[in-house]
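Before we start, here is the structure in question, set down as structure tokens.
Omission of a single protein chain aside, the complex is shown with its protein chains in their original locations.
Order as written gives the chain letters A and B; numbering starts at 1 within each chain.
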Amino acid sequence: MAANVALLGDAPFLILQLLLDGLMIGAIFAVAAYGMALVWGVMNVINVVQGELVMLGGFIAYQLTLWGLSPLWGVPVAAIVLYFVGAGLHHVVIRRVADRDMFISLLATFGLSILLQQLMNQIWGGDVKTAQSGLGTWFLLDYTVTVSQMKVAAFGGAIAIGAVLIIFLKRSRLGQAIRATAQNPRAARILGIDTNRVFAATYGINAALCGAAGALVVMAYSVHPYIGLPYTVRSFMIVIVAGLGNLPGVIVAGLGLGAAENFAGFILGVQYQVAFVFCLLVVILVIRSTLLQRRRQFLK
Amino acid sequence: MSGHRQPLLMLAVAAVGVALPFVIPDYRAQIAMLWALVIMAQTWDITGGQTGYNSFGNILFFGVGMYASVVVQRDVGLDFFPGLVLGMVVGAGIAAALAVLLGSMILRMRGHYFAIATLGLGIAAGEIAGGWDYLGAGSGLSPPLFPAPPGTANLFFAYLYFGVAALVFVALAALYRTRFGLALNAIRDNEDKAEAMGLHTGVYKVTAWTMAAFVLGLVGGAMGNMLGFVDPRDTAFAGATFGVWMVLMAILGGKGTLWGPVLGAVIFHITQELLWTHLLGWQRVALGVIIVGIVVFFPQGILGWARTRWPARHEHQGHGSERA
Partner (left out) sequence: MLKGWAVAIGSAALGLSILAAGDAQAKVEGDTVYLGAAVSLTGKYTTAGEHTQRGYDLAVKTINDAGGITVGGNTYRLEVIYYDDESTPARGAQLAERLINQDGVDFMLGPYSSGLTKAIAPVTEQYGVPMVEANGASLQLFNKGYRYLFAVLSTTEQYLASAVALAAEIAEREGRDPATLKLAGAFENDPFSQDIRAGVIADAEKFGIQVVIDDQLPPELNDMAATLAKTKAVKPDILVVSGHSKGAALAVRQVEEMRVDVPMLAITHCDSADVIGKFGAASEYTLCASQWAPTLSYQDDVFGSAADYAATFEAEYGYAPPYQAAESSAAVIVFADAFERAGGFGKDAVRDALAATEMQTFYGNIRFDETGKNIAKPMVLYQIQDGAYVVVAPTKWAASEVRHPTPPWSER
């Protein structure tokens, strides 16, 4: 561990490399986290199946490459397919648990995540899948620092998706209906908003975001039926840190998490990178509850 | 259920438990696993059903017990049985200590935040064990072979787990009748009110979780020897199997009841053994469907359902109102 820190001092370009890699994957975390914040804020559901939806998007983009198409098409195609998958899941499961105790929806979406994992395993097999985007690599500082063009494209794509989402929520009728429902579902209903449709659309949009993120993941990294959960947990952490309804905050928290994870993986050893993510989750929750506690005592 | 039938039922179940390994001796391994699952569901329900704190990470204590026990057996140099007993006790002790330490931090969180924090703990523990050389890291650990003729190991574990399950059942039945049990239910039904009435809710919650942790540590400690191999993610901190099952079994039977977790575990295990192995490849799809189905359409569980179906028979039962 100390040796790794020393190595950072000896070869400072590593710091730049780790930072760039971390920021680029962080942007993808942020996309999945936007979706989670949306569903959480509007429907009061913590969507544990988030990571599996990301993986499903990746597998769809991978499937396109099997049919001879460029995986870049996967971004829109996966988003559209996942929108309908999401709306379907909402119709069959989510709408029945959304207004119940949050534990019920946690467990129901957890069940969905096991279901989807296994379906993906049955359809695409248990191997790691990647899709070659055909993009190359940039080199900085005399070939020491490498920047995969696909990762940059994924970064740009993630930011663009975020911008489109923000504009959509601000400007469109549906977006306004979603925001109104998030603020007060009953009032929204009284004003003539069909909240059930809004919920279906919200969940569909969330799934579409995950699908687009997954298509970026399969091109820039790789997908596998069983590695969805870390994406779910990352989304959850980002939302907690940023707060609900704070999309710029989500982006910042996502980038920060990506960078922190990469440095932790380097310094502690890659084998502890996932452990780091989950420990960080617990630490963040403990800090949050301590802060809340203090506020409660203050109010007394 | 009305008071005079309870002991009768307990006697009947006890008779079945004692006789079973000899009635169907080929199934001793499954019988041992059955009682282990019963204990997991029972202990999950202490916080999940009775106190309203749904943990997704109780597998943490199970795994800690398993590792501690096998490490004690490896390093202390005792014979098999003294080593196993010492290992189980050490494992249970460490698990309980962890529950006190972690519980005092994360049991302050309400509801779903607690659930997710425990999920994180369970997975983090598996990852850490998987990187730690002292614990065999990713290679896992192999406990010593059971020093007796074939088949006796399963008989031993079947009775061991049955004994623990029975003890836990009797202890919980007594506990839920005390003030302590009522305090847990009060926390579940309205924690703010319970606190306003002067209950030190934190102490109750941590104590409840610690009891669950202690028993799970024991169960895990024996399980390493029963399964014959300790793998960090797949046997010790097996969140995707034992970890989810314990929640599911308690809900299936009816959480917040004494018999619910037992019933849920029995039904779950028999279904699994009957169907699972014939589903070659589709069993987890089935598990997912079952989870969603139960949670969406049957969240009150079998006993909860029975209670709404025949409400008159439950008027004597003090506790057990479900929070929706």
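In this text, a residue touches a chain if its C-beta (ideal position, glycine included) is under 8 Å from a C-beta of that chain, and two chains touch if they have at least 3 such contacts.
This is a predicted model, so every value here is computed, not measured.
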- Missing chain -> touching shown chains A, B
- Just name the one of A:T109, A:T130, A:T181 or A:S289 that touches the chain not displayed here. A:T130
- Query: Looking at A:N47, A:Q63, A:N121 or A:N206, which makes contact with the chain not pictured?
  - Reply: A:N121
- For subunit B, the residues touching the chain missing from this view: 1-2, 5, 9, 12, 16, 20, 24, 26-30, 33, 127, 130-131, 137-140, 142, 145-146, 150-151, 153-154, 227-229, 231, 233-235, 238, 241-242, 263, 266-267, 270-271, 273-274, 277, 279-281, 283-284, 302, 306, 310, 313-314
- In the full complex, subunit A touches the hidden chain through residues 4, 7, 10-11, 13-14, 17-18, 21, 25, 118, 121-122, 125-128, 130, 137, 139, 143-144, 146, 148, 221-224, 226-227, 230, 262, 265-266, 269-271, 273-274
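Everything below uses one rule, namely that only the chains that are shown with their structure count from here on.
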- Query: Once you find the CA centre of subunit A and the CA centre of subunit B, what distance in Å lies between them?
  - Reply: 32
- Note on the structure: So, in the complex, the side of subunit B touching subunit A is made of residues 54, 56, 105-106, 108-109, 111-113, 115-117, 119-121, 123-124, 127-128, 130-131, 137-138, 240, 244, 247, 251, 281-282, 284-285, 287-292, 295-297, 299, 323-324
- Message: Under the stated contact criterion, what part of subunit A meets subunit B in this complex?
- Response: 46, 93, 96-97, 100-104, 106-108, 110-119, 122, 229, 233, 236, 269, 271-272, 274-275, 278-279, 281-282, 285-286, 288-290, 293
